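Every protein chain of the complex appears in place save one, which is left out.
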């Protein structure tokens, strides 16, 4: 029987090695898999390439992972953080690398990585500093840039409900990058508020089919980043 | 107030001009918008480029549109029809053009057309006759073909439930190409089994957001292609 | 009337922009003054708001009891959803943008040039943390780009210029600018006045635009 559920966050992230490329779901705090990120901090893998739209907030979650020196390179669209000096300080000291990608190009590159598309063309960023070093090409009289698909070794993702086959549904705008990252990672680890039996999720409503998911851990009452920040929490 | 609903099939398709590129949803009979196709036959636009996975069955729907001489060119992955000699006969007589596209490449080209991506690379068809005339390029040591996005002037699509804003849900495998075609067409015309009020569809369950849809017509009891064929029906 | 008081307020600029948005438009509103547009929908029109983090049919800030930290907009503010809204992932959301399905995007700016170039993401200062978000996708993909901005920065520097000195967000993308002093179009010939705010003269405006300004 296929059973992708794990009982332990630590066990779920234990296979992430130093140097791994890790996609992390969430846009701001919506969909941020804080418990999985904290498990990765405890696990201690270093030299990571992290892919997220932002660089985390406060001193918890992704910001804490960065502060802990585990991230060598960030790939993101908006590294300015609210309530956080972590990334800016390391960046100005030259201690973390940044690949800045327009948000829609980032999303499409991740989808392409998951869909077996090595490269595609987009008009986004033509004529801007972010076009530097990229192949430009005309189609139908308009200039486009060649952008590469983006894959990862691992994805850490939060969802609302999962089943043992890895089928997922999300809550509102917490969906954001997560379904794409599930596609693009070799190993996708999901924290779900609730795990139900196969068939309890309507097959018409499933957002991420289980084929894109390898591990599921139930985290019934996930921490809320904004509450942690308001309380001045620091992890670890 | 935004209201994309129409009461008449004839009115909905009346703007389709001679020479239009028309995407038609459905895979076999699942999701085939027969009433809209028959309205297009009555309307009479000629010289059409039709895009569908197949070429229709029997003497109704897409096969009837082709037999009626309205289609100059088919873009599809599998033009062999069951219960139909329409396409093969015209093709052998040189009276209809065929652009044969692998099914997954066809789907992705339509998505690309809808997503503003003029071209992408895929490994599908490398080393086959369908690679002829296409740019080949290596990424990470593997050869890929450059494929172009595919757009249309109109899409004809069948869905299960719609609202006045054009939000759609589908039934089972009748979903197939339809959500992609809604994205890729300038004007998408939908026949819905049922039209409900905005908000009646759960925003988490909507498959095609209304932004991709321009016209909706209610067809509560659509004809079933297999039944028509079993009865030997011929349209018109 | 002092110069500081002359012209339109933030609300008035937003209301004036809203007037130029056709009924039934799909609209993406940038952070800041552009967000105010949603408060000034002209009577009889319905706009549908897109927020690039995965919601079509964004509504106003929610009542306290309806707040959900997982229902936010691109500026990461708590929002609501209207009846008929839909949620989707980021690739579908930017397919709407890149594919030309959003009718109008209203943005703030740092500079806008007479050729329609927009610069609103970076000063290019060496110690700045570069952060682009979805701005480049929006200007490349949305059919009509409106800009709402004061004519001058806080330091009194003109924001409407001959050529942008800041790094570009996009080339030749802006259609119309709603400023505190006037509505101005980008034409093939450069800036062209559409409408002056009450009490503002053409000469007064022209002094605050660092490029040739054409009469209506």
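Think of it as A, B and C in the order they're written, each chain with its own count starting at 1.
FYI, a contact is a pair of C-beta atoms (placed from the backbone, for glycine too) under 8 Å apart; a residue touches a chain by one contact, two chains touch by 3 or more.
Here the structure is a predicted model, which means the values were calculated and not measured.
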Hey, which of A:59, A:108 or A:163 is the one touching the hidden chain? A:163
Of B:49, B:124 or B:151, the residue in touch with the unshown chain: B:124
Considering the entire assembly, which residues of subunit B contact the chain that has been omitted? 27-31, 77-80, 82, 87-88, 91-92, 98, 100, 102-108, 110-111, 122-130, 170-180, 207, 224-226
Touching the absent chain: which residues on subunit A qualify? 1-2, 111, 113-117, 163-165, 167, 183, 197-199, 201, 203-204, 206, 209-212
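Going forward, only the chains that are shown with their structure count from here on.
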Taking each chain's centre as the mean of its C-alpha atoms, which one ends up farthest from the centre of subunit A? B
On a C-alpha centroid basis, what's the spacing between subunit A and subunit B, in Å? 34
The positions of subunit B in contact with two or more other chains are 115-117, 204
Where does subunit C touch two or more other chains at once, residue-wise? 55, 81, 87-88, 91, 94, 97-98, 141
